[in-house]
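A single protein chain has been omitted; all remaining protein chains appear in their positions.
== chain A ==
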Amino acid sequence: MLAKRIIPCLDVDQGRVKKGINFVNLTDVGDPAQIAAEYQRQGADELVFLDITATNQQRKTMVDVVEQVSRQVFMPLTVGGGITSITEIQALLKAGADKVSLNSAAVADPGLITAGAKKFGNQCIVVAIDVKTDPSSGKQLVYTHGGQQKTSLEAVAWAKQVVALGAGELLVTSMDQDGTKAGFAIDLYRQLGAAVDVPIIASGGAGSLQDFVDVFQSADVAGALAASVFHYHELTIAQVKSTLRQAGVNVR
């Protein structure tokens, strides 16, 4: 049986971790490699690096970040944010990433999903989907550009489409829940889990230990991603895993 994955997410801006992570034992709180190594020590199953660098010129720094992290951290690494070409995907994989996550580029150019999956294998291509409930229609709509741009795509239909195009995994963030600490969007993951047969990573809303239990027990998700609860020590990965284990969820 595969273990359910607990995945911290790091926002990286121009090669530095953006949010003020306050691990006491780090000498450089903005160094992605040090933070990644600390999460490895704590028992993270995978790490997601999200490049939030605003300009394209500075994006190349992400390849260096991956290169540095993969010299001292030996677990699966996923890199997302602003990736638009096969050349960029190749550079990140060669630097040590295991998967790349496509978001806005997947919407703008769905052919990139297929091209990436053909060249590197489906397991390398994650499609990140940011979802928000449309207040007027009640539909679950897909947003791009870091949640800034609304599309007319509906989440479940888009999920099916990207899987048909070759996506090997979906990283689905509920913008409704993100930042609320009110729990994961379980209904959304139930609908998605019934619609596609690739692993789904739930993201957005983690606030308590019970939130992790609820999402794994109520929906068919392979992993749960969180940022602030781990960065600010509100919860530790060890606590999350021990709570999940007691609830009968298989974790490493």
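Simple rule for what comes next: a contact is a pair of C-beta atoms (placed from the backbone, for glycine too) under 8 Å apart; a residue touches a chain by one contact, two chains touch by 3 or more; residues count from 1.
Assume contacts and distances are computed from a predicted model.
Enquirer: Which protein name, taken from UniProt, belongs to the chain you can't see among "Nitrite reductase large subunit", "Imidazole glycerol phosphate synthase subunit HisH", "Carbohydrate ABC transporter substrate-binding protein (CUT1 family)" or "Putative zinc-finger domain-containing protein"?
Expert: According to UniProt, the chain not displayed is called "Imidazole glycerol phosphate synthase subunit HisH".
Enquirer: So which of A:85, A:123, A:149 or A:180 would be touching the chain we can't see?
Expert: With A:85, A:123, A:149 or A:180 as choices, the missing chain is touched by A:123.
Enquirer: Would you write out the residues of chain A that touch the absent chain, in ascending order?
Expert: Residue positions of chain A that touch the missing chain: 1-3, 5, 40, 45, 70-72, 74-76, 94, 96, 98, 121-123, 168-169, 197-199, 222, 252.
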